[in-house]
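A protein chain is absent from this complex, but the other protein chains hold their places.
Our next item is subunit A:
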Amino acid sequence: MINWFKRRRNKKTSYDTNEEWVEALSPPVDEQAVEVLRKKLIQGLKPALHKYVDRELDQFVEDVAQDALLKVLDNIDTFRGESKLTTWAMKIAVREGLTELRLKRYDDISIEDLKPNDESREVFSLSVASNETSPDRSLHESQLIDKVMQIINEELTDKQKKAINALMIQGLPMPAVVKLMHTNRNALYKLVYDARMKIKTKLELEGIDPEKMLNKL
């Protein structure tokens, strides 16, 4: 009787608490738990990713779930229980899937797309587009524009200029720029953040109110 119960317990198919999950997914890993989690990830990933995947959704989602499971098992000791384990695991799986899709989406993008920047240290040969310049653009307004351009050219590093150029001027999506600049999303965000802070601080130092400035543009 006791043996029967033990065997039943080993054949568990549902894991209700985080404690049960963590125990099952920590070494020695309970294969049954991995399978239950795999099914759950697939069940969530399919509807979440279907709009991004034009064919072989099933195969794609299974691959993503597999890669995510390995990450979950590798990092199970970092799970601090602030949410259900399945929520945490799904977060890892969704990022895995979208990261993969983004890499594919920008497969064709090449460094050529950023070439114009490499020609000069001044990343944008900064000038206001002539067709946008109305004859009655006030002196004050063009001074403000010049000021911002000067800040960008003098205060930002080449890398920051390149990132701002790609993201804001060429309007490339972030994942494309990540790929082009051989960086990662977090580093790119921080790079641009530092640039934004520099521009903000410099404007303040110059006594320029961005709010007023925007109204004048």
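Heads up, the rule we're going with is that a contact is a pair of C-beta atoms (placed from the backbone, for glycine too) under 8 Å apart; a residue touches a chain by one contact, two chains touch by 3 or more; residues count from 1.
Note that contacts and distances are computed from a predicted model.
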The complex has one chain missing from view, so what does its UniProt entry call it, picking from "S-adenosyl methyltransferase", "Carbohydrate ABC transporter permease", "Zinc-finger domain-containing protein" or "Sarcosine oxidase subunit gamma"?
-> "Zinc-finger domain-containing protein"
Sole contact to the chain not displayed, among A:Val94, A:Ile109 or A:Met181 | A:Val94
Quick one: say which of A:Leu25, A:Ile164 or A:Leu180 touches the chain that got left out.
-> A:Ile164
Footprint of the hidden chain on subunit A, which residues?
-> 40, 43-49, 82-84, 86-88, 90-91, 93-95, 97-98, 102, 116, 124-130, 132, 145, 148-149, 152, 164-165, 168-169, 173-175, 185-186, 189-190, 193, 196-197, 199-200, 203, 210-211, 213-214, 217
